[in-house]
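Only one protein chain is missing; all other protein chains are in place.
Note that the chains are named A and B in the order they appear, and that numbering of residues resets to 1 at the start of each chain.
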Amino acid sequence: MNLNWEEIFNWNMIFRCFLVGGTICVLGQILIDKTKLTPARILVFFVTLGTILGGLGIYQHLVDFAGAGATVPLTGFGYNLAKGAIEGVQQNGLIGAFTGGVKNAAGGIAAAVFFGYIASLISKPKMKKQ
Amino acid sequence: MEKLGKQTIKFDTPPTILECASIVGPKESEGPLAKYFDQCLEDEFWGEKTWEKAESKIIKETIHAAISKSGVPAEKIDCSFAGDLLNQCISSSFALRDSNVPFFGVFGACSTFVESLSLGAICTESFAKHVLCATSSHFCSAEKQFRFPLELGNQRPPTAQWTVTGSGAAVLSKSGTGPFITHITPGKIVDMGIKDANNMGAAMAPAFVDTLLTHFKDTGRTPNYYDAIISGDLGHIGKEIAIDIAKSQGYNIKSNYNDCGVLIFDKNKQDTHSGGSGCGCCGSVFSGYFFKQLKSKKIKRLLLIATGALMNSTSSQQGESIPGIAHAISIEI
Partner (left out) sequence: MENPLETEKTYQKYVDEKSPDSPILKNCFNAFWVGGLICSIGQIILNICKSRGFDIATSGTIVSIILIAISAFFTGLNIFNKIGKFAGAGSLVPITGFANSIVAPAMEYKSEGYIMGVGGKMFTVAGPVLVFGISSSIIVGIIYLIFNTQSITLV
């Protein structure tokens, strides 16, 4: 199969993605260093922020602008859930609010569970050497 | 036994610390005190399957080493005091379950070593000829229980302390030629409202100073009386805070004061942030380093004050502040 290399290494897009993705991470870092929030709380904050911005339709603009720079951070996971819920409602009404979100995020959740289980089968925790 | 002042106990016939033993983990073996420990492990599992089993093995082997060094047969030990950080003190209980020695499990967080020495010393004034005291902690089992899984990619703030993997054990005897435990000052709980579980030194420093000052007032001694004043595991930040607070109360301890958590690691090389902590910190540093200094008379009068943070993960999630405690023993030859 022929791959379109120019499309794959679209440097303009990758640059925007790098910039936006990096900036979202910096926001997280400032939260960690300034508020002493635990990692779980940081993740919850980002996912909830993502669903809210996704629900309001604001996050879509960021996704259009930065692609994976907006979808790979956990805010993108939240955006994906919200988008799925809205699409679900459009197709199936109320029941769609319950099925749409998880349906959209199913790949990620299932992969994390599956690979987590596999990793625990074959690997053992080790002491941090630093 | 006689009570002095508000909190201090003075022994009529001071018990002797007959012998001490210490075993530490791989990271501690790279630290500045490595050569003083009886055994340095290369592997934090030590051939066991779990961290908890490894910690239990460490304390068990430390106890064996202390008993065999002391020359007292195990059946002649009248009772034992031991503790650790894991829930319900499983490391110590599992380590001593085959020992046939009467066992008291004690918990005083990181102050446990001095707590068990104190209780053991009190026993020698009544029924016991020989008492065994031991504590342990393990970085991995403590991280798992109190913080996060080891493989989680999180950052530690600069105020965080590093739980020592190690154990210290001591055999006390009613009669002997020293070093003697001459005084005990059991501490009271002091809580100055610190809630940050990543800043234990700051949470425990007020308790340390409280016990220190009470000890001086009760005994009429001054900081200069001691060759060394050693706190358990306040770490670098806690140490500075302790010096500051003591100074503000009119006691200058800067010249002869140090901390086990500061001594056990090389802060710059080992990236241990504010220094070591855990029951095994004070236990192994005293048993490994200070006991030898006392034996060789390089230190003649030592005030050992182990500090503990009396909280758990539930209490800190519920937003409780961290109560601190510090117990002092004066050891002289």
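Just so it is clear, a residue touches a chain if its C-beta (ideal position, glycine included) is under 8 Å from a C-beta of that chain, and two chains touch if they have at least 3 such contacts.
What you are looking at is a predicted structure, and each value in this text was computed from that prediction instead of being measured.
Among B:Met1, B:Ala34 or B:Leu152, the one in contact with the hidden chain is B:Leu152.
Listed residues B:Ser126, B:Ser248 or B:Ser296: the one in touch with the omitted chain is B:Ser248. Within the complete assembly, residues 1, 3-4, 7-10, 13-14, 17-34, 39-44, 46-48, 50-52, 54-58, 60-61, 66-69, 71-78, 80-82, 84-86, 88-89, 93-94, 96-98, 100-102, 104-105, 107-109, 111-113, 115-120, 122-126, 128, 130 of chain A touch the chain that is not shown.
Listed here are the chain B residues that touch the chain not shown: 49-52, 144, 148-159, 192-194, 199, 202, 206, 209, 237, 240-241, 244-245, 247-249.
What we mean here is this: only the chains that are shown with their structure count from here on.
Work out the mean CA point of chain A and of chain B, and you get 45 Å between them. Of all the residues in chain B, the ones that touch chain A in their complex are 25-27, 44, 139-140, 148-152, 154-155, 157, 196, 198, 271. Only residues 32-33, 36, 39, 125-130 of chain A touch chain B when the two sit together in their complex.
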